[in-house]
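Below you'll find the structure I mean.
Note that this complex is displayed minus one protein chain, with the remaining chains in position.
Let's look at chain A:
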């Protein structure tokens, strides 16, 4: 049971701004993902919630109580570190038991609790091993078990999957999702991987340079990016962005002409997702020579160059052409996102 509220939280080191005026309420049991490139302040935000970093300004409230001056141990949070931070001198059992031991909970209950936590992450067979004798994925699960053993109010995870290989990442991701559903504890999860954010989150916070860019559900963020940064960060491939001019409801850029836009005249940045567009023989809004062709298995990615930018569209997997062939891409006005040419902010709905 814990609602977390951040009000005007900032972190500065001298003149460097780590996090700038972060305002957010995280309701109880929400799975919130902080997403952004490295150095965007997402880890700093989490560390301030954990109590490992003091905010320069603002208040952090857990369950309505200001925790700014509380030590990490008094905040009832559990954290999974990117490097796992397992205690190398203790075996798996002792590692998981450690939070119970230092908090002085009844020793008679330890064994049962440790067994339950280790069963949840399928570690039962490894309890007597030292961390050095475990694989990366197993170490990761020990860290998870150590975090859940004490049933904390808040769960913090700092890029827990980034040290795993791609295959293991997918299965551990599923495990974390299932675990968070079972535990129903407020969780804050930091990642730079937008796929993790999309798959795990109830709500995503996209950050850049210490500033929150957008807060919303994964679908909202995907379908209605608030600005060009979010648009270019979310999705694989990222949203195509083209700079051009609108005159009389028609967007014009080299090789490009998109009519039917309900927007005033002037320079804009127009974006669309590769999977929304359609590759046609002719009659499309873009007609240009193919710059590159990528076979993805389930589809073929066709890219052309518009101005300086690379613009891609997803074609059928049977689509075949040569580099340099002329191609036509259909981009109806309703799949277009428009952004201010100067600020990058979203225009219209």
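To be clear about the criterion, a residue touches a chain if its C-beta (ideal position, glycine included) is under 8 Å from a C-beta of that chain, and two chains touch if they have at least 3 such contacts; residues count from 1.
Definition applied: contacts and distances are computed from a predicted model.
Of the names listed as "Ger(X)C family spore germination protein", "Trehalose transport system permease protein SugB", "Aminomethyltransferase" or "Molybdopterin dehydrogenase", the one that matches the UniProt record for the absent chain is "Trehalose transport system permease protein SugB".
Contact with the chain that does not appear here is found for just one residue of A:99, A:160, A:225 or A:271, A:99. Looking at A:9, A:32, A:50 or A:114, the residue that reaches the missing chain in the full complex is A:50. Taking the complete complex into account, A:79 is the one of A:19, A:79 or A:329 that touches the chain left out. The chain not shown here touches chain A at positions 50-52, 71-73, 77-79, 81-83, 85, 87-89, 98-99, 102-103, 132, 146, 150, 156.
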